[in-house]
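One protein chain is absent from this view; the other protein chains keep their places.
Letters are used for the chains, namely A, B, C and D, taken in the order the chains are written, and counting of residues starts over at 1 for each.
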Amino acid sequence: MSIGANEEFRPKIVAFCCNWCSYAGADLAGSSRLAYPADVKIIRVPCSCRVNPMFILRAFERGADGVILCGCHPGDCHYSTGNFYARRRMTMLFSMLDYIGVENGRTRVEWVSAAEGAKFSATMNDFVAKVTSLGKNVRLGDLRCKN
Amino acid sequence: MQQRIGVFVCHCGSNIAATVDVKKVVEMLALEPGVVHAEDYQYMCSEVGQAKIAEAIKEKQLTGVVVCSCSPRMHETTFRKCAERAGLNPYMVEIANIREQVSWIHKDMEEATQKAVILGRAAIAKVSLNTPLKAGESRVTKRALVIGGGIAGIQTALDIADAGYEVDIVEKTPSIGGRMSQLDKTFPTLDCSACILTPKMVEASANEKITLYTYSEVEKVSGFVGDFTVDIRKKARSVDMSKCTGCGVCQEKCPNKKAPSEFNRGLNTRSAIYTPFAQAIPNVPVIDREHCTKFLTGKCGVCSKVCQAGAIDYEQQDEIITEKYGAIVVATGFDIIKLDNYGEYAYDQSPDVITSLELERIMNAAGPTKGHLERMSDHKAPKNMVFIQCVGSRCSDGRGKSYCSKICCMYTAKHAMLIRDKYPDVNVTVFYIDVRTPGKNFDEFYRRAVEDYHVNYIKGQVGKVTPEADGSLTVHGVDLIDNKQIKMKADMVVLAAAIEPNPDIRKIATMLTASIDTNNFLTEAHAKLRPVESPTAGIFLSGVTQGPKDIPETVSQAGAAAVKAIGLLAKDKLLTNPCTAQADIMACNGCSTCANVCPYGAISYEDKEVRGPGIREVRRVAVVNSALCQGCGACTVACPSGAMDLQGFSNRQIIAEVDAICR
Amino acid sequence: MYKIAKENLSALFQKIAGDKELYLPVKNGGQTNYAAWDETVEVDIDTLKTVKSAKDAFFPQFETLYNVKREGKKLDLQQEALKDKDFVIFGMKACDIQGVKVLDNVFLSEPVDTYYAARRAHGIIVAMACHEPEESCFCKVFGLDAADPSAADVATWMVDGELYWKALTEKGEALTASVKDLLTDADEAKVEAEKAQIRAIVEKLPYSNLSLEGWGGDATDVKFKSPVWETLYKGCLACGTCTFVCPTCQCYDIKDYTTKDGIQRYRCWDSCMYSDFTLMAGGNNRTSQLQRYRQRFMHKLVYYPANNNGMYACVGCGRCVEKCPSSLNIVKVIKAFENEGGSKA
Amino acid sequence: MQELINKAKELLANGTVVRVLGWRAGDLSYNPEPAFFETEEDLQKFVYDGFCGANLSKYMIEASKLDGKTLVFLKPCDTYSFNQLIKEHRVDREKAYIVGVGCRGKLDIDKIKEQGIKGIESVEGTELDGPDTLTIKTLYGDKTCSYASAMLGRCHVCKGKEHMIADEIIGESKDTKDAERFDAVKAVEAMSPEERFNFFQKELRKCIRCNACRNVCPACSCRKCVFDSNKFDSAQKANVDSFEEKMFHVIRAFHVAGRCTDCGECSRVCPQGIQLHLFNRKFIKDINEYYGEFQAGADIEARGPLTNYTFDDVEPSIVKERG
Partner (left out) sequence: MTKAEMQAEKIKEISGTDPYKCMKCGKCSASCPSFDEMDIKPHQFVSYVLNEDIEALANSKSLWKCLSCFACVERCPRDVKPGKIIDGARQLVVREKGGDYLKADEIPELLDEELPQQLLVSAFRRYRR
């Protein structure tokens, strides 16, 4: 299935959401009918600490234009400490991607609790706008996935 | 083997179907590799809908099911059970959330339909890599261990025993009772501590479900929730507990009475054979071998000679008892901090500068002064007393503790009031930073001290205390309200020293793999929602071991910990979460990185024989205890070689979802 | 014989590149490697040895074999087109050309590797003599003449700021004809002097007298079983540097890459130093680094000559001598067996 | 050097160790190789000079599996790696007798060749107590260069002359630091994103995926690297697309982040001269800035920065904020 005749750039966004807070936050955004662009596709993971940098690079390899990771607020992790590790890992990874010249607006971490449907929606709207303004991701993808 | 996947798209009435072209989704997903069946229905979660799934599973021999419907948080369990009833492993079901994430937030039908297809593809990609998982079972030993025999431990043990379960208390000192037994009166009601504690101690000792191991310590813990094995070291008491009648003659006759009394905080001495206090339980003395003449020189043996029951046994050895438990409650309590870092208060220089806990002993009728308020230096009655608050609490300079010790404001008000009541001619001054009294009847209590007893509360700190040649003390303080410096004479100074967790807790936490914070308080599984559980399954927290608490709070938390333990012991078996981490021993480096990030202590290392093409060696590899693992996945990312993977959310499954979404 | 001034070379390259692809040594980030020519590249024909050999021109490090596209449940196979356009590779040394001969024996014998054969058919080799041979060179040991790269289509010499040019084959003549207006006639005296000078240096190179006695196709048993390997391999880190810089290593792996809507089947160089080299479902046939290390040198010095009329699969380029992170290399292997005493035990 | 040989002989003779891990003299004056010696006779070929740059710590992983103790010679910077390997249970302290050897900076033959020196027949003055100037005999005449100008890049940001672990120390060491460790990283950071992208694109394009950086790295000691396994569908043998170079080097740097001691072996061995330390040092710099100074391998007990946290850690948005 191909996207209609719409020529304007629509980014591909992968959102990793932890099961306990952020995925529930996304559900709340849904049940509250708080819209955000369809460009965002959510992958459910048990905890933000489950997200391997390999997954994020994989998403970019396969043509994602932005990747966002959402987890419980620090201190509220269902598993106590998971998001603390995730925070350090992502800080390091994002810093490195920025360093090799990948636009830092293409990566983001946001803490969204189960009660923050509005924040989830606002975050996604903002992130999509940011990535859209950056345009197509040409610096970190594999040409073979683009044919 | 290629999966045979069935796709079921739910209309959810018009909730989904109004914005998503459900037929189109079915048509598109039917083209995906591995999909052998695709259909839609009004309400997949209804009985009819579930019957459709069950029927397809049987007729088309489905090996995987994708339901495109509402959030998995809503009906994942429903569809998993449905699959299980139809003979498919419940973990072969994946949900594509096309309601909360699609129909409810998008308006454009084409766009929504397209996103629904993509989410469906991701679920199909994931389910293609799913493997049947089975929840494990583990046995529950119906016995609890309580570490610490203070009021927290006693209350927890009583509550657990009351529910009909065996419970053992391990107490390091010769008697249960803990910190509370040292207190004179308790706020805010001013009833006598011993009067309310002693009955609880007696009850604990009399309860046939409760076994007391006093003068004992936990030596080793292995196992996991429901099935802990614990070694308890019963230190040699040198007195045969079965023979001793508790008559007390030995203590009276003991010629060596020079040992500092722990119970009286070193304010006086005790005999080498002793019970810490008169109401001790068990009422069986121990010989302090470090002070006993018999043990030091080999000559004496007076106690043995005077003991009618022949209970004295100089040959007694430490004994290791191994016992199995289903649940462990930690109630190791607190001590006050050492004041070495606070030279300015002259605690080490003057015997008349004391801690509040020492004041408790001085005020107590069974204490070193028989309850008379007097200076420890010259036994004269004081005329002026100064209390200094926050000594070592709320300090972020590294000398003390950064937290508020919580109980000091109230006990200082209590002390001030009791002194003014009994000795109205004594002037009492309290230097405070803030007075914190959030509790039932707490502020009223504090105000009574000011309004009825005219205790002089000064907002400001004391900079230093100088012992004078005449035996008095000069207190250099400040009154921040009047903005003036205060230099006053005092006969006694009482320091509200910060409390800190029992120093043994580090060792104990390590044995239990219970996490501990930078202040050595045990960490809760969740600060708000699971305050009496450790993140390590089967470990519960009672009393100050979790954070500063007064007695009523301690008792309520002790009860709560007991209820959590009872809830665990009431089960015969524990179903374990099958979505746990697994180590591939072929790729494991044995480097311990994963264990360092595991919040549950679920990863251990074993020397295992590893066999593979060209490999046959014994090496250190990670082993996950699936009864402990909660499936967060922290280890999977910490592992550089990818040897650690998470069942149900495996690396390849997540990557397949990423690929499908980015396609 | 013709010649062209060094400063006119870019005109020459431009001319060649006008109707053919041109590959030549290019400096990038401080390292010189063969790359396609265009106006922007920094040509570097002074550096004696490129990091990688010229092997890529005929047997690239990776190449697509075919694509499979999926549409619904249908699959469509698309063969990758073979090389069908002439290209020039400029600046190859005698050793590199000998390397291509080694590859020829592998890829052009039945069954012919069509991808390789197409490149070979369309490739025109313009060789350069080695102006200043270095201490790691030992091509003389394999009977090569660094001063006279005669196995090329065109041979060239750089003498006193002028490139001397001599066509050796029909292909070479054709190429010469196409650039003739840039060349001027020259006599061979200076080239002969250059050759003599190069040969004199070669005589002085530390490895030039390396003896291959005891090696060759008949040595399998003796060499394979020798205990020398047991100490020799220990410094080896099992990286693939030696294989990837080597002009004769020809092992490859075939892999699939999952594209957006199908797979791309490609082949890429493999290294016998790698633990997953020739990994099969049932495991590996060489499970220790000792075995893998031995394999590489046995292949170069024993197995290959056994199957190719005594031709060694080493050309003495010395790249492994320079690049091995542990300073292990084929020379040390040969010498270790020399020291072993009787090579024909 | 003789002192080292004597020590090795003594320890072999008295049975303290059964083998010696050191460097064997090469057939050129600049290519000694890491080697094991088991007899006094073997030790005739033992060498220790300026070209003995190889960090022997990694070889101790295999040596730890063998029976008996191994005498290993470690330079001050190698001892950090050894400590880190102890921490990760990859080497057995009990199986090692560590002699800390002196170091005055190690030499890089490419640094000499970069000065236009070709056809090298011998390099003199490389020994530990040698002069400040190297004398190089070549086929094209004799040359000289200063010792410092021929040093490996890593030696210019020397971590110091202290051995972190050793049973005994033989020989004087010298702190050869004459440049700031993070200057190169800062220079890249100062570029615009486009410049950074182009810079790394150019550097990484040189990568031939020989895995020398990985295989020499004491931190990259996985039994099965993710890039050799299919655990993440990530097995690669060639950089078919420029993405794969980035993937490999970013992930490799990430996997050793907080564990990399900055020993500089990766940059030393890269046949294409890629400045690989720019990756690892970037992480070290970030870690120091965000989580406090940390030197991997300095303290066995210290918790690694990526297996640790504080409540108040910086947020990943710091990357954007710092601009």
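By our rule, contacts are C-beta pairs under 8 Å (C-beta built on N, C-alpha and C of every residue); 3 or more make two chains touch, one makes a residue touch a chain.
Model, not experiment: these values are computed from the prediction.
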Shown chains touched by the chain that is not drawn here: B
Of the residues B:Met28, B:Ala194, B:Val239 or B:Cys390, I need the one that contacts the missing chain. B:Cys390
Selected from B:Lys60, B:Arg85 or B:Lys464 as touching the chain missing from the view: B:Lys464
Based on the whole complex, identify which of B:Pro188, B:Gly333 or B:Gly477 touches the chain you can't see. B:Gly477
May I ask which residue of B:Thr189, B:Gln485 or B:Ser556 touches the chain that does not appear here? B:Gln485
Of B:Glu344, B:Asp421, B:Asp572 or B:Asp607, the residue in touch with the unshown chain: B:Glu344
Can you list, in ascending order, the chain B residues touching the missing chain? 344, 390, 394-400, 433, 459-464, 476-478, 480, 483, 485-486
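As a working rule, only the chains that are shown with their structure count from here on.
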I want to compare two interfaces, A-C and A-D. Which one has more contacting C-beta pairs? A-D
Quick one: chain A and chain D, Cα centre-to-centre, how many Å? 37
Nearest whole angstrom, what separates the Cα centre of chain B from the Cα centre of chain C? 67
Show the residues in chain A shared as contacts by 2 or more other chains, in ascending order. 52-54, 58, 62-63, 75, 81, 85, 89, 144-145
Residues of chain B touching at least two other chains: 597, 638, 651, 655, 659, 663
Which residues, counting only chain A, touch chain B once they are in their complex? 1, 3-4, 12, 14, 19, 23-24, 26-27, 29-31, 33-36, 38, 41-47, 49-55, 58-59, 62-64, 75-76, 78-82, 85, 89, 121, 145
Chain A partner, complex, touching residues on chain D are 188-189, 193-201, 226, 232, 234, 240-241, 243-244, 246-247, 250-251, 253-254, 257, 279, 282-283, 286-287, 290-291, 305-311, 313-320
Which residues of chain A touch chain C in the complex? 62-63, 144-147
